[in-house]
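Just one protein chain is left out here, and the rest sit where they should.
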Amino acid sequence: MDKERSVVWLLLKRNIGFWICLGIVLFVVLLAIVGPLFAKYGPQETVTIVRIVNASDANRVAEELRERYGLAPADISISMYSIIKQLSNTTNTTELNTLAEECKSQGMQVKIYTQPIPRIECYDPSKMMVVAYIRSKPPSLDFPFGVDKQGYDVFSSTVYGLRVSLSVGVIAAIVATIVGTVLGLLAGYMGGWVDALIDAITNLLIAIPTVFLMLMIGLFYVVGGSAVGREVQNMVFLGLTVGLLSWQWVSRAVRAQVSALKASDFVSVSMLSGNSTIKIIFKDILPNIASYIFLVFVIQLANALGTVVTLEFLGIKAAEWSLFARINQYLMLGEHWSGNWWTLFIPGAIVVAMIASLYLMVLSLEEVFNPRLRKA
Amino acid sequence: MYLAVFVVAVTLVWLLIRLAPGDPALLAISRAVMTPGTPLSPEQVKQLIDTYRHKLGLDRPWLEQYAMFWYNLFRGYFGVSTMVQEDILGTIAVRLRNDLILLVPAIIVSWFLGNWIGAMAARYKNVDRVLIPIIYILTSTPYFLMGLLLGYALGVVYHVFTPTMTSTDIDAFLASPNWSTFTRFINTYTLPFLSMVLVSMGGWASGMRTLMIYELESNYARYMESLGFSNRRVAGYAFRYAINPQITGLGIQLGTVIVGGIVVSSIFNYPGVGILLIYAINYRDVFLIQAIAIVYTAMVIVANFVVDLIYSLLDPRIRLGVVGV
Partner (left out) sequence: MSATVLRLKEYKVYYKTFTGIVRAVDGVDLEVRRGEVLGIIGESGCGKSTMVQSLVLPKPPMFIAGGSAKLLGEIDLAKIDSNKRREVLLKNIALIPQYVMDALPAIKKIKVFIKDLAKDKGVEYEELVEKFVERLKLVNLPREVLDMYPIQLSGGMKQRVVISIATLFNPDLLIADEPTSALDVVTQRYVLELLRDLVNQKIAGSLMFITHDIASIRQIADRIATMYAGKIVEVGPLENVVSSPLHPYTAMLIKSVPTVEQSYKATRLSGLAGSPPSLINPPPGCRFHPRCPYAMDVCRREEPPMIEVEKGRFVACWLYAKK
């Protein structure tokens, strides 16, 4: 047993592909976890650069920004610098007065309006505001993943979106693995009508395209409530939905393993020596299929990620900033072909790299564990 | 068996709509209510909802609703859609036809091609090393991403094909198949077809590769080699063995592949159900989605049945009723 383990380890150590894949997976997960710390913009914040400068410098600064970011003249606006404050409380004007004093002390011109709502506007004639709207920029040092057509920083939206999509995928995979394992154990160990019932449900889920069910559930419970602040709730719900509709493979695989084990000698011995069912399942069966369940989980994760991003593309999204929600918007507007490649393919490449690495890791592990697949 | 699956699946769809939070009638008219420029008073909205409720029979007991649902299904009545003004079934039928024009050839081509590539990978170690990553990257790509990639590369950057299709491209070809309508059809058809074939081919190839490796290691292959059979012949036998689970796999994967095809076609504005579905989702067109779900579930189940039939014809073990070995 120990010898076999060392052989497995030796083989794995030599399998360069496995380590590359593991590296990619860890990198993508890390990107989703710590990426937002490095993101300069929020998930729904467009890239705009605001400079408040002396009036005489305004044109020069605008020109500098234009050159620095290669902007079209229409993407830059120069306007008067002003502070505008509006009161909701119509009766108390003392606050306005304090602000007015403050502005005046800084040498600003102040206008106070009382109608229709009291508000104050402070102008500084010596200062100008230069605003640069950055849109459709290819990857550069400033924006590692570029900026999309609407002015979103692709790096920021990717890392935030990845967080959402990965979370949903992980929840779905965990749910599917647990449900599938429990049902597979029950079906394989109990047999009889329990087995028949579980088998029937499994076959049903295999025979029908479950994506439609996911769509409809998502439509009613997720999109309907995708108001701000419900993202976490949506993520959990969507994860549960996908997970509860994709455990069929796990259950089938676990069932096969368990019934094989049940027929094996050592489980028979355990049964004959009077061990309880629960003890047999936890002591004799689960430890033997643990590594197998782990492989199944990795596959489920890869599958769930694929399903989740497809749902996002179709418009079922946990958050407005889900990874591919914006592509869905482009499609709705018929603008997906005029998009920029970095908007379309950088997030896509990350997801594909993640999914493919998960599959290839399972392939390597299977090759290592299963001597028949080992190619000398 | 297949009928039972269909009944359960359709009932699930029905239940989902019935159990949904919020009134389906409200959902159905929400778009009309939200349309700017037609401000409705709360009374008018209430009236509108009641009309819809009555029209949809939502004011009746559940069991009756369920019976009516089936009755309507047989009549081909799928409720009221806000997006499609004519009857839903007619619209879906045309789009189903168009989808079949895309799906059937794409599934067949990708299945054969994928199996061939997988077998090559299993047979030749050098080919395998190159093919493994390619196969797995292809199968890991979500359909819509492959569509975007191909469309962008071959339609936008290099104008090899047209990435946007209109229904006339298909209709014209079907109405009068000649060279000019055919080139026009192929010009727009190729991209969705290719995207779909590439992704699902990866899946078949990876499956075939594993199966073939197992078969080539099995006893009959060893026996044939020790009798001096040519490598080609041994591989042929192994392929014949490995193809059986791939046929079963075809049945199992059909749902995924068909949904993938629908999704990828939407990117190219293919006049199938895909683009309709995306609009329906974004406009919350509940009854249209329900109709699409039911019709396409039925389609998948029928396709499954066909695959099972083919399988039982091909495997002597099933044909002869012999179990085991």
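Order as written gives the chain letters A and B; numbering starts at 1 within each chain.
The criterion applied here is as follows: a contact is a pair of C-beta atoms (placed from the backbone, for glycine too) under 8 Å apart; a residue touches a chain by one contact, two chains touch by 3 or more.
Since this is a predicted model, take the numbers as computed values, not measurements.
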| item | value |
| --- | --- |
| Given B:224, B:247 or B:301, the one touching the chain that is not displayed | B:224 |
| Contacting the left-out chain in the complete assembly, out of B:237, B:279 or B:305 | B:237 |
| Touch list for chain B against the chain that is not drawn | 218-220, 222-230, 233, 237, 240-241, 244, 315-317, 320, 322, 324-325 |
| Interface with the unshown chain - residue positions in chain A | 3, 7, 10-11, 376 |
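Methods note: only the chains that are shown with their structure count from here on.
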| item | value |
| --- | --- |
| Rounded Å distance, chain A centre to chain B centre (Cα mean) | 25 |
| In the complex, chain B residues that touch chain A | 2, 5, 8-9, 12-13, 16-17, 20-22, 125, 132-133, 136-137, 139-145, 148-149, 151-152, 155-156, 163-164, 206, 210, 213-214, 217, 252, 255-256, 258-260, 263, 266-267, 269, 277-279, 281-282, 284, 286, 289-290, 292-293, 296-297, 300-301, 304 |
| In the complex with chain B, residue positions of chain A that touch it | 17, 203-204, 206-213, 215-217, 219-221, 223-224, 302, 306, 309-310, 313-316, 324, 327-328, 331-332, 334, 336-338, 341, 344-345, 348, 351-352, 355-356, 359-360, 363, 372-373, 375 |
